[in-house]
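One structure below.
Only one protein chain is missing from this complex, and each of the others stays in its spot.
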Amino acid sequence: MSFLIKSNFNILVTGFGCCKQEIFATQCSLYDIQRFGVNFVSVPEDADILVVQGFYNKKGIIRILNIYDRMKNPKGIIAVGSCVLNENLFNPGSELVSQFRNRVIINMHIPGCPPRPEAFIYAILKFLGISMQ
Amino acid sequence: MLRLIKNFFIVFGNIFRKPHTIIYPRERIIIPDGSRGVLHLKVDPDSLEIICKGCGLCKIICSQGCITVQKRAEDKGREVLDEFCLDLSKCIFCGNCVEFCKMNAIDMSYKYQLAEFDKKNLKLEKTELVKPSGTIRDFW
Amino acid sequence: MLIILKKVFFILAILLVNVYICEYINNKLTARMDLRRGYKISGAKGIGFPLVRFFKYISRSEKTNIWTFFIFLFSLLIWGVVPITANLILIEMDYSLLVALTFYIILIILLFFNSGRTSYSDAYSESGKKVLILLSFLIPALFSIASIVLINKTLSLKEIVNSQHQYWNIILQPLGFMTFFISIFLQFKLLGIRGKSYLSPGANIGKEGTGLGKIIEKFSIYMIVFFLIIILNILYLGGWQGIYIIRGEIMLAVKFYIIFVILLLMDKSLGRIDSYSMLIRINWKFLIPVSLVNFIVTFGFLIARDVYNLI
Partner (left out) sequence: MADNIYNKIYSSSRTVFLEEIGEKLKSILKDKIEYIRRAGLDLLILVSKNNLYQVIKELKDNPDFKVNSFQSIAALTNGKKIYLIINLKSFDNDFSVLLKIEISQREIEGDYREIIEMLAKFYRAVKFYKHSGRLISDRCDIKILPRSIEGLDCFDLDILVDNDLIREAYVSIEIARIIGDDYYKDLKLYNLIAYISRFDWKAGIFPEVCLCEALEELLQLKVTERAQHIRMLLCELYRISNHIYFISNICNILQHDIAYNLSLLERERVLRIIESITGSRIVPNFIRIGGVKKDISEEIMVSIRKSLPVLFRNIRRIEKIMTGDFLLIERLRGAGIISKEIALEYGVSGPNLRASGIRHDLRKVKDSFLYKDLSFTIPVGKSGDCLDRISVRFNEMLQSLRIINQIINKFPEGDFIKKINVSHPEFKSSEISYGIECPHGLFKIYLEADKNNINSLLVKGPSFNSLILSEEILAGNKIEDVDLILASLDISPGEIISS
């Protein structure tokens, strides 16, 4: 049963960093992330996984937390890129992202600035537990 | 109108063409030469020692502060690298450290297989950085 | 009684199998049209895709409301009067075409009400306008149907099929077929079978949704598409009439899937048509005049032949 649920995934991408174009590039026919049943959606209620990337200020963080609250259980968060993994790249020393990290549990970390599209697919596969052969 | 019919036949023909897709876990995209991945500590091919002496220039250069270097003085006053830690979560893969390294002791590998569940695993120690994973191309 | 239950069971089984196959074709073929490979996790070539989607939807509970029940009911009720083959019809009556069309219109209106209900906070939907546009596409279709009815002089779908034993209606009514097909295609596009619906905004909205309500919605959309294709088959392409030694049922299946795939291909090769003014222009400046001319010509022809014995 868990396999059936896992093999069809809805992803919501927030933020406006450089990683976004690389994440959406996985939709193209060269990478074709939809082979693994991964869809990009635009409504939080339908998303299984929230992808957090890019730059945030205080308002942005509040918005993500709202989106996260609107998502239904079970839900997860994937953090992509140095902006989120480190602190905000463009706000050195700001506490915003750490505040965010205190509120939610980040399930998967993808380093890179920005990570290649392949790296994103790799992370998704690792998240889904699909063997890498 | 003619174009619409042509578009229709393009789509129809696509069904019988070979897909562009690279079937990920089996096939791999070859990453071009000089592409920037994870840092790699070079090893002297003759003596099998790490070239890096731990001068710490890369630590100063790095804007994100993702490298920590410590050196240790051995006998005869020779300086040896003691500790080299790379925090991948902070690294932005700009490649400045490689450019500034005077010893030419580090380079960038092709390693992209980086996602981790736990953030702590993103800290790479010396032993992991030395691994020859990056010497030849490691796609994915 | 037992025979009717058997028939109901057969009809339901055929519909479900068809939904499964069409969902699979929809996934795999549209992927191939993009030069992608398409879903492949759930086994050989992604055969289990519709099943996985089904479980995915019901795994997330969401309240279903009374509208979805009505939608389900009406999407099944259509098949009470529409014959799939000569034997697979529940209620045989003389006015089955009219009844089927009525059910269809009610179903569409229900669907739009349902989609209007699920408005997201950061989105807007103008369901009323879309209902009007989609219903206005029925006008050319109705004209075409009327000319078919004039030719065959019956309102029963079964009779229409039987009257085509010599030649199909498409030979007599090429213009009518064209308008009917385009109107079907535009309805198909508006309903958004390919996962990109116009009922609600957003680039990927068709893949979204949860719960039983979504399944029923999807099911009913398939039912509408099946209904449209079968009606097209019955009216113009000879329905379940066999050719030479090929059985009628096989012919029907072949025609059905060819039309479905052609609709998918056309859907893929055209972009989004959500500009209302353009849709209205297509409808009122092209489809309705052509179908009206077709209807008038047919009518005049029949009057000339039957009343004045001119031809």
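As written, the chains take the letters A, B and C, and residue 1 is the first residue of each chain.
Everything below uses one rule, namely that contacts are C-beta pairs under 8 Å (C-beta built on N, C-alpha and C of every residue); 3 or more make two chains touch, one makes a residue touch a chain.
Since the model is a prediction, treat every value here as computed from it, not as a measurement.
Chemist: What shown chains come into contact with the chain that's not displayed?
Modeler: Its contacts among the visible chains are A, B, C.
Chemist: Out of A:40, A:68 or A:100, which is the one that touches the chain we can't see?
Modeler: A:40
Chemist: Can you name the residues of chain A that touch the chain not displayed here?
Modeler: These residues of chain A touch the chain that is not shown: 12-18, 20-22, 24-25, 27-30, 40, 42, 54-57, 59-60, 63, 88-92, 113-114, 116.
Chemist: Mind pulling the chain C residues that touch the left-out chain?
Modeler: Spelled out for chain C, the touching residues are 33-36, 122, 124, 126, 129, 196, 202-203, 268-278.
Chemist: In the complete complex, the non-displayed chain touches which residues of chain B?
Modeler: 1-4, 6-7, 10-11, 20, 31-36, 61, 63, 92-96, 99-100, 108
Everything that follows uses one rule, which is that only the chains that are shown with their structure count from here on.
Chemist: Between A-C and B-C, which chain pair is linked by more C-beta pairs in contact?
Modeler: Comparing A-C with B-C, the pair joined by more C-beta contacts is A-C.
Chemist: If you average the Cα atoms of chain A and of chain B to get two centres, how far apart are those centres in Å?
Modeler: Those two chain centres are 22 Å apart.
Chemist: What's the distance between the Cα centroids of chain A and chain C, rounded to whole Å?
Modeler: The answer is 38 Å.
Chemist: Could you work out how far the Cα centre of chain B sits from that of chain C, in whole Å?
Modeler: Centre-to-centre distance between chain B and chain C: 54 Å.
Chemist: Mind pulling the chain B residues that touch 2 or more other chains?
Modeler: 19-21, 23
Chemist: Residues of chain C that touch two or more other chains: which are they?
Modeler: Those would be 31, 34-37.
Chemist: Which chain B residues qualify as touching chain A in the complex?
Modeler: My answer: residues 19-26, 29, 31, 64, 88-94, 112-119, 122, 139-140.
Chemist: Chain A touches which residues of chain C in the complex?
Modeler: Against chain A, chain C makes touches at 31, 34-42, 49, 51-53, 55-56, 59-60, 120, 123, 202-205, 207-210.
Chemist: Once bound in the complex, which stretches of chain A touch chain C?
Modeler: Interface residues on the chain A side: 1, 4-5, 7-8, 10, 29, 32, 34-37, 39-43, 45-46, 72, 130.
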